[in-house]
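With one protein chain held back, the other chains of the complex are shown just where they sit.
Every chain is named by a letter (A and B) in the order it is written, and numbering of its residues begins at 1.
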Amino acid sequence: MIWLETIANGIFLGGLYALIGLGLGFAFGVMRVVNVAQGDFIVAAAFIGLFLYPWTPVHPILVIIPVAVVAFLIGMALQWLLVNRVLGHDQIPQILLTFGLAIVLRNGMVAGFGANSQSIDVGEMRFWGFDFLGLRLGVLPALVLVIAIVLFAALHLWLHRSRLGRLIRATADDYQIVQLQGVNYRKVYAVAMGLAMALSAVAGVLLAMRGSFTPYSGSDRLLIAFEVVVIGGLGSFWGMFLGGMVLGVTQLIALKLDPTSGLMYGHIVFFIILILSPNGLAGAFRNAVFRK
Amino acid sequence: MSLLSVENLEVSYGDFQAVRGASLELEAGQTIAIIGANGAGKSTLLNAIVGLNSQKRGTVRFDGQDITHLRTDRIARAGITMVPEGRRLFGTLTVEDNLMVGLAAERPGPWTIEAIYQLFPRLGELRSMVAGSLSGGQQQMVSIGRALMTNPRVLLCDEISLGLAPKVIGDIYRCFDAITASGVSVVLIEQNVVQACAASGYVYCMLEGRISLEGRPQDLTRAEITAAYFGTEVRT
Partner (left out) sequence: MTRASISSPKPALVAAAAALSTICLALAPFVVREGDLRLMIEIFAVFTFAQSWNFLAGYVGLMSFGQQLFIGLGAYFVFLISGKAGINPFLLLPLSFVFCAAFAAVCAPFVFRLRDAYFAISIWVIAEVVRMFISQKDWLGSVSGLPLVATRGMDRTVVANTTFYFVAALALISVFGLYALSRSRMGLALAAVRDNEGSAAAVGINVWWTRFFGFVLGSGLAGIAGATYYMSVFHVEPGGAFDPNWMVIMLFIVIIGGVGTIEGPIIGTTIYFLFRAWFAGTGNLYLMLLGAAAVVTMLVAPKGIWGVLRSRLGFELFGTRRLGPTNHRSSP
């Protein structure tokens, strides 16, 4: 029974990991840009959440909304002011640019807020539980999974049903040709980066509610995001979701067996999957959303 | 004054100069063709007109305005678009989504989604198919339809007959009567000289980055065209 609970909790955590990966994977799918600063932006979003939640009406968990809005604007600005300037055939400049940004952000947060561990307090909710098929599960982790599923589905629908979503998919397919239809692909990129940041920011805040974070947590977050995207098969939507589940379940089982292992077994499982299936779990039945 | 005029355009890729001072004129309502062998600089010239190639000198004027250094999306919004070589559809989008992307140019006009389906009835039946799965001819129709959806004043067509069966080529070219009738001026790039002469009112021949010959199709002899096309001397 305890193992079933662990697996269920792993799936809850996995939804959150999938959400962490979604931002990175979405940005990669649309722009072929890998934002190495994503992990540190996730932590920055948690700090923004930390400041905003005391003022959030109704319930602290709703702080994800203002944080997502702020992150969207930051993402647009990041793309517009910095990344768009180094776009090109060669990926090295954009990767190095975002790496530099990550260093600035991380050390800026240490300087500004100290290196202490922080957490966003959601009050009583943290202790709420419910019984499901004889398992005792937490309300907050389950709610986080629901939010993750809703965001995945919403993004998917929006991309396929809306006018702007259509332009984003078209730009992902061929950024040169969309210009011939009067689309400024740099603007589309800015919106896409804003969205990627907003999704990551929500993940960052939820992570800060479930557990704790320090300014140094960015590297771990980035590695999780990266593994989710690679396991998912580089840009496949639902593959990423599956990737998050695999990592979440692995990590919680490993922590039960070896409480000091941290993320190590997650990393190892990632490599095993990479060895067995280079295109990730979704490689075989790959979703065609972003395929190039 | 002509609708589109190119004066002394030079375009290079790094060290290589692909277009070496080409000039051409397109009047409103007219269809012109650019012929020439592979590597003559035809595609480079069209890409430079729509701003997909940044290393260039010379002037491109559209409706009296200098658009030489305008961004591609601005040029499209001004009313010049292109059917690119190799069709370049948005492969993961459906046929209808591909067409709808053209709405981004925000140019109202006769070309609506219904008008496109009227022009190419087959596309109406295929509207929810993923564009990447269509046949070459169907893809070319989508590519032309997608360009028309921006309601252009000038439509540049880069090798639309390339790799298609003769019957399909005939079908596609027949549609150009309706396109020009709606007021669109057309620039065709063709390797097929007969096709180009039949479809256009004025022909430019390119050779090694220069215009080697121009004139109305009926005024040009076969020998002249052959010489301008392949760069051999005309033996008289």
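By definition in this document, contacts are C-beta pairs under 8 Å (C-beta built on N, C-alpha and C of every residue); 3 or more make two chains touch, one makes a residue touch a chain.
If you're wondering where the values come from, they're calculated on a predicted model, not measured in any experiment.
**Student:** Could you tell which one of A:Leu22, A:Ala44, A:Leu97 or A:Val122 touches the chain left off the display?
**Tutor:** Per the contact definition at the top, the residue touching the missing chain is A:Leu97.
**Student:** Looking at B:Leu4, B:Ile32, B:Leu52 or B:Ile116, which residue reaches the missing chain?
**Tutor:** B:Leu52
**Student:** Tell me where the left-out chain touches chain A, residue by residue.
**Tutor:** 34, 36, 82, 85-86, 88-93, 95-97, 99-105, 107-108, 110-111, 176, 219, 222-223, 226-227, 229-230, 234, 260-264, 267-268, 270-271, 274-275, 278
Criterion: only the chains that are shown with their structure count from here on.
**Student:** Taking the mean of the C-alpha atoms as each chain's centre, how many Å separate chain A from chain B?
**Tutor:** The computed centroid separation for chain A versus chain B comes out at 43 Å.
**Student:** Which residues of chain A touch chain B once you look at their complex with the stated criterion?
**Tutor:** 163, 166-167, 169-170, 172-174, 176-185, 288-292
**Student:** Which residues of chain B touch chain A in their complex?
**Tutor:** 50-52, 71-73, 76-77, 81-82, 84, 88-93, 97-98, 100-107, 130, 146-147, 149-150
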